[in-house]
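What follows is a short report on a single structure.
Every protein chain of the complex appears in place save one, which is left out.
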Amino acid sequence: MAPTKKGVLERLNAGEVVIGDGGFVFALEKRGYVKAGPWTPEAAATHPESVRQLHREFLRAGANVMQTFTFYASDDKLVNRGQKLAFTGQQINEAACDLAKEVANEGDALVAGGICQTPSYLSCKSESEVKAIFKKQVDVFVKKNVDFLIAEYFEHVEEAEWAVQVLKATGKPVAACLCIGPEGDLNSVSPGDCAVRLVKAGAQIVGVNCHFDPMTCVEAVRLMKEGVERAGLKAHYMCQPLAFHTPDCNRQGFIDLPEFPFGLEPRILTRWDMHKYAREAYKVGIRFIGGCCGFEPYHIRAVAEELAAERGILPPASEKHDLWGKGLEMHTKPWVRARSRRDYWETLKPASGRPDCPSMSHPEGWGVTKGHADLIQHAEATSAQEIQHLLQMQKKAKSSA
Amino acid sequence: MAPTKKGVLERLNAGEVVIGDGGFVFALEKRGYVKAGPWTPEAAATHPESVRQLHREFLRAGANVMQTFTFYASDDKLVNRGQKLAFTGQQINEAACDLAKEVANEGDALVAGGICQTPSYLSCKSESEVKAIFKKQVDVFVKKNVDFLIAEYFEHVEEAEWAVQVLKATGKPVAACLCIGPEGDLNSVSPGDCAVRLVKAGAQIVGVNCHFDPMTCVEAVRLMKEGVERAGLKAHYMCQPLAFHTPDCNRQGFIDLPEFPFGLEPRILTRWDMHKYAREAYKVGIRFIGGCCGFEPYHIRAVAEELAAERGILPPASEKHDLWGKGLEMHTKPWVRARSRRDYWETLKPASGRPDCPSMSHPEGWGVTKGHADLIQHAEATSAQEIQHLLQMQKKAKSSA
Amino acid sequence: MAPTKKGVLERLNAGEVVIGDGGFVFALEKRGYVKAGPWTPEAAATHPESVRQLHREFLRAGANVMQTFTFYASDDKLVNRGQKLAFTGQQINEAACDLAKEVANEGDALVAGGICQTPSYLSCKSESEVKAIFKKQVDVFVKKNVDFLIAEYFEHVEEAEWAVQVLKATGKPVAACLCIGPEGDLNSVSPGDCAVRLVKAGAQIVGVNCHFDPMTCVEAVRLMKEGVERAGLKAHYMCQPLAFHTPDCNRQGFIDLPEFPFGLEPRILTRWDMHKYAREAYKVGIRFIGGCCGFEPYHIRAVAEELAAERGILPPASEKHDLWGKGLEMHTKPWVRARSRRDYWETLKPASGRPDCPSMSHPEGWGVTKGHADLIQHAEATSAQEIQHLLQMQKKAKSSA
Partner (left out) sequence: MAPTKKGVLERLNAGEVVIGDGGFVFALEKRGYVKAGPWTPEAAATHPESVRQLHREFLRAGANVMQTFTFYASDDKLVNRGQKLAFTGQQINEAACDLAKEVANEGDALVAGGICQTPSYLSCKSESEVKAIFKKQVDVFVKKNVDFLIAEYFEHVEEAEWAVQVLKATGKPVAACLCIGPEGDLNSVSPGDCAVRLVKAGAQIVGVNCHFDPMTCVEAVRLMKEGVERAGLKAHYMCQPLAFHTPDCNRQGFIDLPEFPFGLEPRILTRWDMHKYAREAYKVGIRFIGGCCGFEPYHIRAVAEELAAERGILPPASEKHDLWGKGLEMHTKPWVRARSRRDYWETLKPASGRPDCPSMSHPEGWGVTKGHADLIQHAEATSAQEIQHLLQMQKKAKSSA
């Protein structure tokens, strides 16, 4: 069946909307299969049923793309800080490809092989060393013949360029996403300049993923688009943001929020927030619209429902929803039936039920970047002494804020 | 393997903690398999893999009980307000039993057949009619030989008594939960009096589920326990609350909140809130501790982790967590590694990132109860005229508030 | 002019609304004439122009009562904890009477001599000792021939009874207010029982002042009224609450809030909140309606404006307001002119502009009451050692909360 599918560039060139999937590491952390901290995807090999089921849910929600669950599946990352895994990087990457392909073929979805930033880069390894790391994963993607490739979650545009160059060599379509907001990458390269560099490196689709809430990400992609057009270049645009509200973030995104990663619940977007995201992304000219950390299947469904007219189709899971809460017409309580309408949900300001909590947080702003001693990778577990050192750093960072 | 398992009463009599599972209808709504409104569990028959996977996740999170996914699977409910299903009530109940049993046997879990309140009761049907509705589901549970039975989610203690009587006739252990808070049932019967009536009707385990946040539910069960002890009776106690903060609820619980059911995200409890819940429930003398709507696998895991010392065991999914966020020691960013400790998470006040939203809502208080015209069941879909009538009712209720 | 004025009881017996004034110690603290901590009223002697001006503003706002600025002007309080004043208690009380009378005679207002709770009572002095303290202030009030007397701000009904007995002996009308909420006094005597005891001691007007927000105080007075009527007694009712929102207070009122006394700004009621207060107080049957700490002249004006129809008169200061913001019709900006209407202000939910702050606080709950070592009065200034001891107490109180 796969050969008859339209490729990602054909779809985008034809003006179609391509719906991405949601974030696997956060969803599977909540389901019990990913550890927050290393965030590695060994569950593809150890618990394939959990990964397969999540793929299916996103497919059912309307996703046209099954990203292989290969985030942080680079060999250098898998051994970080005392982690010992029963599977090799190659085995994990292969298992992930098989699962993505199996489910993609249950519908009209494409398989995208994904790579992301590496501890090697943060530890100041050379370009060729970093590229060799990427190459190992890409070899699997080529062997498994995925439909296209995504380089995503890069904080430094330089590393993303290297990744795009490696991906480009395969001949497959290449998408590239930085995890930046409107302020630019960690070296203050603006979104527009980042995008131009990624396009010049060979990416046909550019955008951002993770680190910021949908509206912030859409604005960053809009700036990318402006930059590309100003440079007289051409590209397609994609956006895969967080499903968390982050109005209080600094340049480093939600990693710096005090709630990351175990206290983010009150920030989770509602499905109605997702309608606004999908509409805004569409307006700005983004046509590859998906999600990252925090996106559950119902969030992707909301994106697909908002763009149902443009796409000419509702996702399968809408049989269990009906647009704008119309399914509530079947609720027992009459006041809940009275909510089965768009204007109710569109204007609701949801309370947090947390009157002892503030609305905004102060992100940590340690200001350490690539090359700083505390960022260098090592294979041993974190020691108690190291933690003491970090607590002192934190105190210093807070008092100077 | 099943015959060798210790029964629920043996466990409770021995002073063990029994961990319940979380809420299926809300979790599967977000995954795309349940429709908010009817909230019926036909996915047991139509998409068994989704239900099986959720059972597995709760088992992995530490649950000792697999509740059959048979909520609202009574024949009168399945046909409500225009719903047409491809499976009969019997088929759905049977499929749900098979799935629960299959997964329970992958670990040390018991299967509990569950029934809940009926539209027949709200529509003022007779005791024998209502009992006949319950009997149909119970017949399946007996045939499938579940381990014990739970009557749950009753707003009126009278209907719960009827349910307990039907369950009791099977000879299996019976648990009974009302969906009430400290104010008592919809007819203002106090938690203490409710509990006494349920025990006298034959329940060996009594408690509350759904409708209120954990601390409110624990308080309601504490009042039940006081009542039972004051009456010179004996029982075991259970609690399966919401995973949503509801400080602003009235007697009817979260159904009355304006955010129900599609805007509850900012109210979701963190895993650390669940530690407090588990500890408080344990202190009060509750030994069957689980969850209801909003509980995801990681919430149940947090309950199991808090009570690891008492239970002498950590749940399987803790391999992907480590207590109190210790897994963060493997995080790349040093300031996140600095959060791998209990006192950080225990005292965090999470921001909502929603500065335009209030902290609390005003629940709707229509004051309609059993027998009111707007509560009577009918098989036809809700008409536009009915919705207009409801919007007028709502306006009236708001202006008199 | 004074002899022709109708007395307070004649007015209340005739069913008239009597508007009280607002809180002097808080208003004059902000103006620079009262020290937070001792809260004593020596400004009556040292800066009479500041006190006279505040009286005038309340008169202009519609107040029918000028309370002498004699709060905490008992001889035992004036020497507390190292305070040294240039004027005697008698001089301060006399100066305060003269100022109140001077301004009262500029309009139709009555002069009320006020006393309040004493450090002597908290230090377990005898009934006769405490009464002797009250007597000294009352002697001044008699000499200056005030119109009636108010015993207010008592946390223990027993001390208030003693005060009423001393006041009653003068033959002048007596009003008595506790600073309690619906939970009752510090010894858990209910509002109803407190009110009965005050009426039996001789008070013709009973109620509450200070410590809680308006709606909470109105509820406490409602319970007082219920108690008095249940006991077959008769009284008039008064209410002089805070102008701060205190939904999070425990029995001890706003003193326990972490914001007391220098961080209460975000809790200040708007004038529109005061309209609701005045209406609710009136509905409940309270006819002496005023304010305490936090009430500025415009708050009293709002009370008078809400009850303009019932009183048949608008206050003088309304010439600079117009009802419900109608004065905004003269504003330059058109969108502000569009706000010159009742429904705009009545439904506004004012934002705090403080997204880093929570909505509610946790009051301190040290649980120390009359007789506790830390409450005993002494004349020396607080030592550094004492403060250290208190910080330790606080830490203990917090960790056990």
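General observations
The letters A, B and C name the chains in turn, as written, and every chain counts its residues from 1.
The definition used in the following text is that contacts are C-beta pairs under 8 Å (C-beta built on N, C-alpha and C of every residue); 3 or more make two chains touch, one makes a residue touch a chain.
As the structure is a prediction and not an experimental result, all values here were calculated from the model.
The omitted chain makes contact with just one of the residues C:9, C:169, C:268 or C:323: C:268.
The chain not shown here is touched by just one of C:13, C:88, C:187 or C:394, and that residue is C:394. Of the listed residues C:21, C:152, C:185 or C:248, the one in contact with the hidden chain in the full complex is C:248. In the full complex, subunit C touches the omitted chain through residues 29-39, 49-50, 53, 56-57, 60-61, 80-83, 119, 122, 213, 244-248, 255-272, 296-298, 301, 316-317, 319-322, 325, 327-338, 340-341, 345, 348-361, 364, 366, 368, 374-375, 377, 381-382, 386-387, 390-391, 393-394, 397.
On the side of subunit A, touch with the chain left out of the figure occurs at residues 349, 355, 358-360. For subunit B, the residues touching the chain absent from view are 248, 355-362.
Here, only the chains that are shown with their structure count from here on.
Separating the centre of subunit A from that of subunit C, both taken as means of CA atoms, is a distance of 58 Å.
Mean C-alpha position of subunit B lies 48 Å from that of subunit C. Work out the mean CA point of subunit A and of subunit B, and you get 32 Å between them. The set of subunit C residues that touch two or more partner chains comprises 355, 358-360.
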